[in-house]
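Heads up, one of the protein chains got dropped from this complex, but the rest are sitting where they should.
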Amino acid sequence: MSDHEYTPKSKFGKWFNDRLPLLTLANHLTDYPTPKNLNYWWTFGGILTFCLITQIVTGLVLAMHYIAHADMAFDSVEHIMRDVNYGWLIRYIHANGASMFFLAVYIHIFRSLFYGSYKAPREIIWIIGIIIYLLMMAAAFMGYVLPWGQMSFWGATVITNLFSAIPLVGEGIVTWLWGGYSVDNPTLTRFFTLHYLIPFLILGLVVLHIWALHVPGNNNPVGIDVKKPSKDTVPFHPYIVIKDGFALLMFMIVFAFFVFYSPNILGHADNYIEADPLVTPAHIVPEWYLLPFYAILRSVPDKLLGVVAMLSAILILAALPWLDTSKIRSAVFRPLYKQFYWILVADVLILGYVGAMPAEGLYLLIARVATAYYFLHFLVVLPVLGLKERTLPVPLSITESVLGGSPNPAIAKNKESLNN
Amino acid sequence: MSDKKTNRRDFLFTATYAVGAVGVGATIWPMIDQMNPDASVKALASTEVDVSAVTPGKTITVLWRGKPVFIRRRTQEEIVEARSVKLEELKHPQTDQERAKDPEWLVMLGVCTHLGCVPLDQKGDYNGWFCPCHGSHYDTSGRIRKGPAPTNMEIPEYEFVNVNTIKIG
Partner (left out) sequence: MKNFLKLIFLIIIFIGFQNNSNTAEKVEYLKTDWSFKGLFGKFDRAALQRGYQVYTEVCSSCHSMKYLSYRNLAEKGGPEFSEAQTKAIAASFEVKDGPNADGDMFTRPGKLSDKFVMPYENVKAAQAANGGAYPPDMSVLVKARGGGVDYIYSLLQGYEDPPPGVTLDDGVYYNKYMYGNKIKMANQLSDGLVEYSDGTNATVEQMSKDVTTFLMWAAEPHLEARHQMGFKAIVYLIILTILVYFSMKRIWSRIETKV
């Protein structure tokens, strides 16, 4: 992995390293040459690692007290909230941690979209990222079922019923998922098992994600290839570590506000009512981070096609490296793409908004237009734009763009947006 | 000049590390404390037992904090035997008076102090209890006389609420 051979200084270190090159790995990680112009949008990789570890640790703790049984799950959650030492704190961190995790992952994804980080030679990193994102959604959904409140129960019913849209075998698959004729105790116990498993799968994929990243190295705001190590790069430690640490702390302040001062604002009141198979809540809404996809699902008036549209909306991202035909990575040098990028951001936010609204009247119309635009962006705008767009001149090195003094006025002008 | 600068830098980094370490410690504590007995477990710490049906020479076993408690109404011979033992003979010297407030009633945790098994009543070389796991012999006061157990069987906190009721814990 490393360009230079590393030899430990101590005799024991050398002996150990010859047998298990952990020290070489540690040395690679600390010395890893990172573009020095990375802005704060690049700190979300570190923040996401923190989120994953937080969820795993608090989740392990909760699993020590939680009882995965339809008759006892709700009670055991209340037991955690009331009697377990610091149980309320740990549960609120875990519940809000899921939201913070998604907040961070969306920023991470949209950063990648803006700076073209998914493009060659980083397609594998991107696709692993999409798989991680899918697993996160599965884990979040199953985790939301565990407290066995009304939203848990009905959310589980609605989402598992999506599979019934599959022709011929759909009903059989749903019964198999449930382990019965409705969402019930067998469903709860298997969801608990999978909810426990998935984070470790994610952890494994994160290792691959980082491994794949360390082969070509980081993209950067200018989007050009960086010779490494060179004067365009800095060692990961301490430069990037401290910068990630600073951003992480800012993020933790926001996190703490949610946990300590409005721990239930991101949840839904109905989930404090114990699951009742006889009564459906008036409004079934998924957690905020799934709303855009929920809106896409509901905007299609056909059951099967709705499910297909929703899944395609996620899977289309995996094809992005090939749909985007532009040779230039960073949106900084793509004036038109930049406009479309912000339209996409707005489009997704609109989808999220209408996803929370009743699927009727104007909301439905907006959802349909926004869904159509979402696909249009990836299937038409990106391929055409890459071929037609007149891009701005790209600097030859980071140092040139950072230090300015470039004879090219366009580059000097773009300095501002590069450095944020 | 340059010395001063180094010092200030050192101070900044040291302060950052120190403050960071405090935070890590404060974060770890809840993760550890959550495994301690919770509020509902602590609240169940006392139990009341009706002993009106226990005749001399009988033992009842009740559950307290998930462990057995032996409540034995001792016969005169047992009391005499327990009180005539010389302290020097004991591995863990304790008088019977210390162990039984009311000589007729012996209330103790029925847990062998060796590795936590439940000893058998009226067995062993000293007419008291015998632990079948690793062969510890206890006398009529529940004191260790022979075998690997290091100390006498523990006496929990208890009191007579009235003549027929003992409150343990």
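Of note:
A and B are the chain letters, set down in written order, and residue numbers restart from 1 in every chain.
Note that in this section a residue touches a chain if its C-beta (ideal position, glycine included) is under 8 Å from a C-beta of that chain, and two chains touch if they have at least 3 such contacts.
Given the structure is predicted, the values throughout are model-derived calculations rather than measurements.
Screening A:89, A:105, A:125 or A:320 against the full complex identifies A:89 as the residue touching the chain left out.
Only one of the listed residues, A:291, A:332, A:367 or A:382, touches the absent chain: A:291.
Of the candidate positions B:40, B:151 or B:164, contact with the unshown chain belongs to B:40. Residue-level contact of chain B with the missing chain is found at 9, 12-13, 15-16, 19-20, 22-23, 26, 39-40, 43-44, 53. As for the chain not pictured, it touches chain A at residues 36, 39-41, 75, 78, 81-82, 88-89, 92, 99, 103, 107, 234, 238-239, 242-243, 245-247, 249-250, 252-254, 256-257, 259-261, 263-266, 268-270, 272-273, 282-283, 285, 288, 291, 349, 352-353, 356-357, 402, 419-420.
The working rule: only the chains that are shown with their structure count from here on.
Only residues 30-31, 33-36, 38-41 of chain B touch chain A when the two sit together in their complex.
By the touch rule above, chain A contacts chain B in their complex via residues 57, 61, 64-65, 79, 82-87, 89-90.
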